[in-house]
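Removed from the display is one protein chain of the complex; every other protein chain stays in position.
Note that the chains are named A and B in the order they appear, and that numbering of residues resets to 1 at the start of each chain.
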Amino acid sequence: MKFEKPVPVQWLAEFTGARLLGNTMQEATGINEIHKVTTGDISFVDFEKYYNACLNSAATIIIINKEVDCPEGKTLLVTPDPFSAYVKIVKRFRPFEPANKMVSDSAFIGEGTLLQPGVFVGNHVRIGNNCLIHPNVTIYDHTEIGDNVIIHAGCVIGADAFYFKRRRDQEMQYDKLESCGRVIIQNDVEIGAGSTIDKGVSGDTIIGAGTKLDNHIHIGHGAVIGKNCLFAAQVGIGGKAIIEDEVILWGQVGVSKDLTIGKGAVVMAQSGVPASIEGGRSYFGSPVGEAKPKMRELAWIKRIPELWEKVYGNKNL
Amino acid sequence: MKFEKPVPVQWLAEFTGARLLGNTMQEATGINEIHKVTTGDISFVDFEKYYNACLNSAATIIIINKEVDCPEGKTLLVTPDPFSAYVKIVKRFRPFEPANKMVSDSAFIGEGTLLQPGVFVGNHVRIGNNCLIHPNVTIYDHTEIGDNVIIHAGCVIGADAFYFKRRRDQEMQYDKLESCGRVIIQNDVEIGAGSTIDKGVSGDTIIGAGTKLDNHIHIGHGAVIGKNCLFAAQVGIGGKAIIEDEVILWGQVGVSKDLTIGKGAVVMAQSGVPASIEGGRSYFGSPVGEAKPKMRELAWIKRIPELWEKVYGNKNL
Partner (left out) sequence: MKFEKPVPVQWLAEFTGARLLGNTMQEATGINEIHKVTTGDISFVDFEKYYNACLNSAATIIIINKEVDCPEGKTLLVTPDPFSAYVKIVKRFRPFEPANKMVSDSAFIGEGTLLQPGVFVGNHVRIGNNCLIHPNVTIYDHTEIGDNVIIHAGCVIGADAFYFKRRRDQEMQYDKLESCGRVIIQNDVEIGAGSTIDKGVSGDTIIGAGTKLDNHIHIGHGAVIGKNCLFAAQVGIGGKAIIEDEVILWGQVGVSKDLTIGKGAVVMAQSGVPASIEGGRSYFGSPVGEAKPKMRELAWIKRIPELWEKVYGNKNL
């Protein structure tokens, strides 16, 4: 997320109760998770093993829980609880704004776009031209929707990321990483009934132009779906997954977070994708393998009793 | 879909810019996909390998992309893009009608039927007697619901078929096959919260009398579900699947499109049904096999290390 105007690090230090190290005259232009940061961004780190990655990232301002050498030109905000400081800044600059009507006055609705009854459109939402939003759809704040988009009834666009951090005390409770990202739906997308697309934690969840989603599909926070993909019903995509263009996922496929499915890959029904797979091929199984060898495995399994009998002289189970 | 009154083929030729061959005085009484056509129907074909099937089907008027011999008594509408001509006719005779209130004036609601708050009932919907429709349910236009039906909150009945055709040009985009079918829910059906039932592309999606669906169930376009079936939560049924009477599907079962599950079949949880299966038996696995042999396979797999050791003298992986 980018701020509307730059925020001085001295204000941030006071706001979060952190101590400033390094360049104390810096201004922050945004706030992001470590994998999304660009120059001017605030990020945070609270595990020693990730210190170097964060200090050497593009982040300009780093909230950290230990006094370390500040890299040239950067600013450190030192505080015992960087996670909470980060969440406090997110809540300050992207606060939850209660709605008082079904379609917010701050939403922009393009020409020729039809909202059916029962559609909720949150604050600062932008919807392009010639879209059709069917009844009882919910569109959370800050969502951006292109032209010629069809969203079927009961969909939820832009709900919070499912992202929690275990608290390190006696009880195993979770703290919520507040989301400040958005959902962006490009032109000519169609989304089936009852699907849900979560906003990114700090970046954007994107549905590429021309992609068609069937019913009951779940797209996790910050996932980036390419153009002209087809996902059949009940597919689930984990957070920050990258699905390249023209990928086809059949029904009930599950895709884990933080991976890439290459362009034009086809994944057969009920398969599970736990790690990145190359484009241009067909896959099957949970966990997936390439479809043909995976199918042959099923045939080999049926031969075990025969093999057993050959070796042992019987095939009693 | 049947038209309200017959449509002369000469009007159709002019409307779609097609050239007429064969009987030019014919009148069309409906429009249907090839697998649903009856006498008087318009259908379309645009792949040479399906020409014969379409020309020899019950369809009386055929939209086709090549000049061929017209079968006796039929009419051909020749145009370079039969798909678009078909979609144009569907949109003309079953246009999308925007709603301006939650319950359409053209909907019929039977005696003793209760609509809870937030229920959307589209145009030309018919709901029988003594039904209970829970909050925030969406019922699209033309849906027909029998007596004593219970629909739980958040369901979506009659959303568009998930049916797209790849465009044959440089970019791999999809064109939408507009749906003109309906959903028909027979008497004594109960549908669990958040379930979605899509309308047929040109025919009807049917939920047979006495069938009970749990939550989060997806029924694809044109599927025909028999009487007194039980589907547990998160089951997904592909388009045009035929599920005969008294079939039991346990949780998260996935059923592919264009197949038949025979009467009284039982499919165990998380199984996947890729092709037709006979009635009266139990099934398990993804893809499914009969339950008992499939369960034995699991036991045989556990024996591979022992077999390996017998043959090789060790069981190192």
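The rule we apply is simple: contacts are C-beta pairs under 8 Å (C-beta built on N, C-alpha and C of every residue); 3 or more make two chains touch, one makes a residue touch a chain.
None of the values given here were measured: they were computed from a predicted structure.
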| message | Can you tell me which of A:His142, A:Arg182 or A:His216 touches the chain that was removed from the display? | response | A:His216
| field | Per the touch definition above, residue among A:Ala99, A:Ile242 or A:Leu259 touching the missing chain | value | A:Ala99
| request: Would you mind spotting which of B:Lys74, B:Lys88, B:Lys212 or B:Arg281 touches the chain that isn't drawn? | output: B:Lys212
| request: Determine which one of A:Gln26, A:Thr113, A:Asn136 or A:Thr205 touches the chain that has been left out. | output: A:Asn136
| remark: Touching the hidden chain, out of A:Ala159, A:Ile242 or A:Leu259, is A:Ala159
| remark: Residues of chain A touching the missing chain are 96, 98-102, 118, 120, 136, 138, 140, 154-156, 159-160, 162, 164, 171-174, 176, 194, 196, 198, 216, 218, 220, 234, 236, 238, 252, 254, 256, 270, 272, 274, 286-287, 296-297, 299-301, 303-304, 307, 310-311
| Contact set of chain B toward the excluded chain (per top definition) | 114, 116-118, 132, 134-136, 150, 152-154, 188, 190, 192-194, 210, 212, 214-216, 228, 230, 232-234, 245-246, 251-252, 269-270, 286, 298, 301-302, 304-305, 307-308, 311-312, 317
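The rule is short, and it goes like this: only the chains that are shown with their structure count from here on.
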| By how many degrees does chain A turn when fitted onto chain B using C-alpha atoms, rounded in steps of 5? | 120
| request: Could you give the separation in Å between the centres of chain A and chain B, each centre being the mean of its C-alpha atoms? | output: 31
